[in-house]
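Dropping a structure here in structure tokens format, bear with me for questions.
Just one protein chain is left out here, and the rest sit where they should.
Residue numbering begins at 1 within each chain, and the chains themselves are lettered A, B and C in the order written.
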Amino acid sequence: MSNILGSVFKVLTFGESHGKLLGCLIDGIPSGFYVNKHKIQKELNLRKPGKSNLVSLRKEKDKLKIISGIFCNRTTGTPLGLIVYNKNKRSLDYKNISKKFRPGHADYTYYKKYNIRDYRGGGRSSARTTVSIVLAGSICKYILKDIYCIDFFSFISCVGGNVNYNSFSKNIKKTIKNKDSLGSSVNILVGNIPNGIGEPLFEKIESEISKTIMGLNAVKAIEFGSGIKCNSYKGSENNDNIYKHGFKSNNSGGVLGGISSGQNLKFTVHIKPTSSISKIQDTIDNNLVEEKIETTGRHDPCIGLRIIPIIESAVAIVIFDLILKHKFSFFF
Amino acid sequence: MSNILGSVFKVLTFGESHGKLLGCLIDGIPSGFYVNKHKIQKELNLRKPGKSNLVSLRKEKDKLKIISGIFCNRTTGTPLGLIVYNKNKRSLDYKNISKKFRPGHADYTYYKKYNIRDYRGGGRSSARTTVSIVLAGSICKYILKDIYCIDFFSFISCVGGNVNYNSFSKNIKKTIKNKDSLGSSVNILVGNIPNGIGEPLFEKIESEISKTIMGLNAVKAIEFGSGIKCNSYKGSENNDNIYKHGFKSNNSGGVLGGISSGQNLKFTVHIKPTSSISKIQDTIDNNLVEEKIETTGRHDPCIGLRIIPIIESAVAIVIFDLILKHKFSFFF
Amino acid sequence: MSNILGSVFKVLTFGESHGKLLGCLIDGIPSGFYVNKHKIQKELNLRKPGKSNLVSLRKEKDKLKIISGIFCNRTTGTPLGLIVYNKNKRSLDYKNISKKFRPGHADYTYYKKYNIRDYRGGGRSSARTTVSIVLAGSICKYILKDIYCIDFFSFISCVGGNVNYNSFSKNIKKTIKNKDSLGSSVNILVGNIPNGIGEPLFEKIESEISKTIMGLNAVKAIEFGSGIKCNSYKGSENNDNIYKHGFKSNNSGGVLGGISSGQNLKFTVHIKPTSSISKIQDTIDNNLVEEKIETTGRHDPCIGLRIIPIIESAVAIVIFDLILKHKFSFFF
Partner (left out) sequence: MSNILGSVFKVLTFGESHGKLLGCLIDGIPSGFYVNKHKIQKELNLRKPGKSNLVSLRKEKDKLKIISGIFCNRTTGTPLGLIVYNKNKRSLDYKNISKKFRPGHADYTYYKKYNIRDYRGGGRSSARTTVSIVLAGSICKYILKDIYCIDFFSFISCVGGNVNYNSFSKNIKKTIKNKDSLGSSVNILVGNIPNGIGEPLFEKIESEISKTIMGLNAVKAIEFGSGIKCNSYKGSENNDNIYKHGFKSNNSGGVLGGISSGQNLKFTVHIKPTSSISKIQDTIDNNLVEEKIETTGRHDPCIGLRIIPIIESAVAIVIFDLILKHKFSFFF
């Protein structure tokens, strides 16, 4: 009972890596909104695997289908259903590890929690499920853009400890050759967020974003504004003084007391190296017998290369949900 | 509509820094549980201000009162109400800044969002409201301890950029003299968490903890397990290999796929320097007129010194809520 | 985990019949709203027991106290806390039945469900807890009146099977003398409800009202518009034909497809005779031993005489919550 994102604009995601399809149902999308399939497909394409030799080779068209909620291409206020079919499954790749737990993966914990495990590509724990987030988030993204002029600026800031952008591809190619993977960081900046978004105490803007982003596969840390470095600052250094025309600095990352201040929303996300590597590792099987494991299948060597459209979609859902809730903050 | 923490064990917090009282109502506490006032009071005392010259000088007894939900000291399954009265208010301290926005504070955003501002000690945006979290969390903490043997081990790992424990007090004293404040970091380790806790996809254990902790006053970053450093690791370094008797390392921080693995839950929280400093700063007032501001009142020079019981309480609420929800994961 | 009414305007109620106090916390009340204590007190007084010899003799002042959420008498967007103290408790009246289950009461089921029972006046199962509904509902009622001109017209339509208004008092006096109680019905009409309120499929206006009203103590049936009689109608009789200036009839009760049509909202509520009677009845005790029981204490002989302000408050909460949610139905 935890597959719903958002509390007023509710996105229920469903589907598994090697199931029939993946999708989302949106309960709470206002009526009268034109659903632009091309814009959604464009975002899906940004996320899509198989586009270069630096990412997963799984070939999926991820072609959008709308199953409910529209009439003459406009939303009717009823649940909007969006899906893509899984086409390029190779479940047999996973047969040999169906009883072994892949290190760094959710195999072990899903098995312990649910007493059943869909080993085919990790089932529901697969990063493939993030396609559902892009399905819903792409709509939010262009609502935010068209109605509120909210923009996203995001970039990869670190790959394998290296912050020099020019070396990223070189590093990744070397890592692929070594049957290994690399950690990374991405920086996100959201411009033109209106003032007043975020619901204290427990649905602050950074709370809701952290919840959502820390829930994405492989994310291990998040920092807002001056972030971790704030632990070495003095108040007089970290406080953003205020002038007639705005703030002097943006150490807050655009949030004060959980509410957007009108400055750019600024945060950084840190992503662990892909758990699936074809190097030999130590593990156990269902019966606690120690085994060696090589994770074959098709995987991304560095998640940072594909995570940005997913993060942006997830954040767009969060922000749109908070914007809707903000309508309740005051009378008239 | 955002003052409720937890979804099955629901904690609604209420009250303001200079209001009559602060408290929480717990909807969803099972019946038959012995409410040990001494244990709750002990946690309140750990959080209490005014205990040394390194922390806020506001003197509050924070004496627990139970207003509903018990019969013969046991919970009845009805809403449990806990409060403490505000006694040592000095609202006049804030009169002179009632129309100025304190840099780094929520004054500006609350005013923009709600079009009204309770300037007395920051109203609801004050860290004083965390007493409500300790009220509810202290109960969870001892339920977790008594029933599941779950333990918390926490410590301050950094004060003002300095990681040498012996220098912390010296640093803080110097900062007080300079009318300034210091950032800090704390490390949290939760032992004996059972396997299987956490509800993917969107209520993962690290999602829920991040949401709650990033929502605490002054927190700017959170990292799990290898955390930020994971951006420089290879998969073969970061993956925790598995042996018959457990995991070889704990880079995951005790969570795989959002579900507890049975290892220690391990995370680090980074806290900005207190925004309230008595150094002169630049700001504006309600009418956009530029002003100088000195934040008097009684404030903590370094939040890290008082945040640990608050974090532990908040995490205890999150974990207990997830443990209850885990009861639904499987049949029989 | 079920003491919250409303999903956007959330009312958490708490307290017991013989506890220290009763109250509600409202999470989601917009900021800037003037809280008129006199208007709330007036509604509390309408509900108050002890006002005549036809109702319960318990004397309670039910004086309103506000414990959080306001600044200069205006809401701040933070949780609004309202309470009344219990003053005129006579818990000893209940000592002799502390181990017997009163027929028609919740004693038996609370004991079975929670394995603990607050026998003092029924604890949380007492109709005294409806004071919390009036606390929150009175605010909604005057918001609805002042902002939307929504009016309530309600009356008792049946007492003990008798529909002649003039005989009601006479009947009740006779029943008191016989140590018995009487069932009743009340009719509710809500005027000036705007068009479009109600959220299909599962938060239809009649769904939400039925949920709330069927949850009030002693209510056994509810009917909208033509109600039960619709089972003997033909479609051609029951359909409300539409003209340029409105509907020809109101068999729908003001709701079509769960959404208000702009007609008067019209429904009838049927209430069982008070379970507490001083006639001797058969029952068992905790150990399954058969016993005789006389329910002393102070009770209403006919609930219909006091339920109207409670129903109106409950419906006002439901309607205000749905009006807020309606803001999300469409863009612009």
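Throughout what follows, a residue touches a chain if its C-beta (ideal position, glycine included) is under 8 Å from a C-beta of that chain, and two chains touch if they have at least 3 such contacts.
Predicted model, so just to flag it, every value in this text is computed and none were measured.
Trainee: Which listed residue (A:25, A:134 or A:242) would be found touching the missing chain in the intact complex?
Mentor: Final answer for the missing-chain contact: A:25.
Trainee: If I consider the whole complex, including the chain that's not displayed, which of C:32, C:50 or C:196 touches that chain?
Mentor: If we include the chain that is not displayed, C:196 is the one touching it.
Trainee: Based on the whole complex, identify which of C:27, C:43, C:62 or C:206 touches the chain you can't see.
Mentor: Residue touching the chain left out of view: C:206.
Trainee: Would you mind spotting which of C:18, C:141, C:270 or C:306 touches the chain that isn't drawn?
Mentor: Of these options, the touching residue for the absent chain is C:270.
Trainee: Using the document's contact rule, name the residues of chain B that touch the chain not shown here.
Mentor: Against the missing chain, chain B presents residues 8, 28, 30-33, 77, 147, 324, 327-332.
Trainee: For chain A, which residues touch the unseen chain?
Mentor: The list for chain A reads 1-4, 8-10, 12-16, 19-23, 25, 27-28, 31-32, 67-69, 71, 74, 76-79, 81, 113-118, 123-124.
Trainee: Kindly note down the residues of chain C that lie in touch with the hidden chain.
Mentor: The missing chain touches chain C at positions 1-5, 13, 101, 103-106, 108-110, 112-115, 124-125, 129, 158-162, 175, 180-185, 195-196, 198-204, 206-208, 210-212, 214-215, 220-228, 230-244, 248, 251-253, 255-262, 270-277, 279, 281-284, 288-290, 325-326, 328-330.
Definition applied: only the chains that are shown with their structure count from here on.
Trainee: Interface overlap for chain A and chain B, more than half of numbers shared or less than half: same or different?
Mentor: Counting shared over all numbers used gives more than one half: same.
Trainee: For chain A and chain C, what's the span in angstrom between their mean Cα positions?
Mentor: Once rounded, the distance between the two centres reads 45 Å.
Trainee: Could you pull out the residues of chain C that touch at least 2 other chains?
Mentor: Correct list: 8, 28, 31-32, 77.
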